[in-house]
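Since the structure comes first, as structure tokens, the remarks are kept for the end.
Shown here: the complex without one of its protein chains, the others still in place.
Chain naming follows the written order as A and B, and within any one chain the residues start at number 1.
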Amino acid sequence: MKGRSFIHTGEFKREELEKLLAAARAFKSGARRDRPLDGRQIALLFFNSSLRTRTSFEVGIRQLGGGVSTLEIGAGVWNLELAEGTRMEGKAAEHIKDAARYLSRVYQAICVRAFPGLDNYDEDMRDSILRAFEKHSKVPVINMESSLYHPCQGMADMLTIRERFGDKPVRVLHAWTTHPKALPTSVSNSLVLAALQMGHEVTVCHPPEFPLPDPILKQARGLKVVNDFARAAKGAQVVYSKSWGSPAFYGRRDEETKLRCEQYRDWRIDESFMSATADAIYMHCMPLRRNVEVTDGVLDSARCAIYDQAENRLHVQKAILTELVG
Amino acid sequence: MKGRSFIHTGEFKREELEKLLAAARAFKSGARRDRPLDGRQIALLFFNSSLRTRTSFEVGIRQLGGGVSTLEIGAGVWNLELAEGTRMEGKAAEHIKDAARYLSRVYQAICVRAFPGLDNYDEDMRDSILRAFEKHSKVPVINMESSLYHPCQGMADMLTIRERFGDKPVRVLHAWTTHPKALPTSVSNSLVLAALQMGHEVTVCHPPEFPLPDPILKQARGLKVVNDFARAAKGAQVVYSKSWGSPAFYGRRDEETKLRCEQYRDWRIDESFMSATADAIYMHCMPLRRNVEVTDGVLDSARCAIYDQAENRLHVQKAILTELVG
Partner (left out) sequence: MKGRSFIHTGEFKREELEKLLAAARAFKSGARRDRPLDGRQIALLFFNSSLRTRTSFEVGIRQLGGGVSTLEIGAGVWNLELAEGTRMEGKAAEHIKDAARYLSRVYQAICVRAFPGLDNYDEDMRDSILRAFEKHSKVPVINMESSLYHPCQGMADMLTIRERFGDKPVRVLHAWTTHPKALPTSVSNSLVLAALQMGHEVTVCHPPEFPLPDPILKQARGLKVVNDFARAAKGAQVVYSKSWGSPAFYGRRDEETKLRCEQYRDWRIDESFMSATADAIYMHCMPLRRNVEVTDGVLDSARCAIYDQAENRLHVQKAILTELVG
């Protein structure tokens, strides 16, 4: 995998993903303590806020012997132009092409976080910022969450399921919940696609107005979709909840908020939901809003795997950086 | 002291504080050059701005062989919810409990700066943010200045007095001065309590409207309080000046500002004040407003110990991290 970018798990074969998971487990157990990034410098570029991603990348890179620079676009670093061939008379002081080419001269990998704008569906579906970096960078680009994908989260999720259930496939329920804000689908997209690729049985449950985006559904062979929250829990071994904004409500977020906050206010994971499952573990990528998306009772129970998930970000990212950049 | 948090000097025995001071002197003199944080990762969490604290922690951690991540809450990292059991529908995207639990998985210590809001007395007196981190973190929490305490500053102050006067107790005058803004009492609280614990004779001088908070006064056995600025200097071997907001003016800061800026505008340390002392040194934690709190003449004289104090932050923090986290 040396020299490749990591934008989407679906661009890697299952055996490659397995190799990454094995390396992650070796880092986590302490079996591996090597420093494959010795003498390497990695840039973290944030177009959006972060807690876990930023810290787990910073720590992981240093533990692998590398140096890390954390940059926030629009705060200490100016805005970047995305359009090709344009006359740059607007706000952006530099073209993404030039930033990517420069950064490739000084860093041995570029990690980028760029959330969807959630107001232009086609643009979001093109994953333009990540793909522009991939196109113009001479060094590997690692996706730290884009419009479409959050592959490092997806890998941490796969590792967490493995740790709890071993190598056998499990029944994963990905349950939409309510939330005061419209959120990206990137975590859901990567979870669903990675879980299917790893052989799990995946059901997504959401209100009819909140499907995952079409380009994802087209890739998601074998995905089961249900809309009945009350019955969704049955048989699940993993309940992974998350809120996301509807692809159908671009430009009409106020209407959507009303739906989410009024009509679907009860779409929340609680102890009674969990007790209908097949003794499922509870997963979430964090950050999460306690008692809105999921109750304190579920979160503070032994079934809750969210802190393992978060910690596993560190280990899978070390594996990815080692294999692609080391 | 291994594994303990460092929230307040008063939670440590005098012999423990002495051990920290001895380690700090060894780091400062170059007698100690070991790297007890090798392989350790430390997070610095700032809810408020910083110059000395941030830089001295960053430098100290690297000198001890550790890795350091600096995070600013509300700038690049979202806001955190503090209330237990609440339905999180407000601004905060994550509960402090979940942030603390996650950070404990990736870092070996969490250093936190969280100033008082200065508009809710009871909340400020609970030191809620630091105590929440202490409660939910599995790793030591170091206080980088909270609503109530600035224990690293207090230790740097004790080291500075030792350097100038040796082991014998001295007469410390802590003098309130004017300032355009209402400031926290944390530095004053830690100074007064640490100095008393180390056996010094401590007098605090302030206008009648500007006492230190009650919970501090209750701990401060032997503290002498005076209100006569003109006569306070007499006999002092250390003049440590600082401005702070009155605990009595919560919700009425405009009135307080008037008092500070009009009635007490002359509460300022100048050469004539210093010449009434017993040849005292001048101390201040910085940042300071020249010619408002203290004159250029005092600051640029040989009696001024503020740069030693600031440098000593580095050495005492290295001692604290070594003993608690190393």
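Observations on the model:
Operating definition for what follows: contacts are C-beta pairs under 8 Å (C-beta built on N, C-alpha and C of every residue); 3 or more make two chains touch, one makes a residue touch a chain.
All values reported here derive from a predicted model rather than from experimental measurement.
Interface note: of A:Asn48, A:Ser69 or A:Asn227, the residue touching the hidden chain in the full complex is A:Ser69. Residue-wise, the contact with the chain that is not shown comes from B:Ser56, picked out of B:Gln41, B:Ser56 or B:Ser146.
Remark: the omitted chain is touched by one listed residue; of A:Asp98, A:Glu255 or A:Glu271 this is A:Asp98. If you put the missing chain back, the residues of subunit A touching it would be 39, 41, 43, 67, 69, 71, 75-78, 81, 85-89, 93-95, 98-99, 101-103, 105-107. Listed here are the subunit B residues that touch the chain not shown: 46, 49-52, 54-56, 58-59, 62-63, 72, 75, 180, 286-292, 296, 299, 306-307, 310-311, 314.
Keep in mind that, in the parts below, only the chains that are shown with their structure count from here on.
Taking each chain's centre as the mean of its C-alpha atoms, subunit A lies 40 Å from subunit B.
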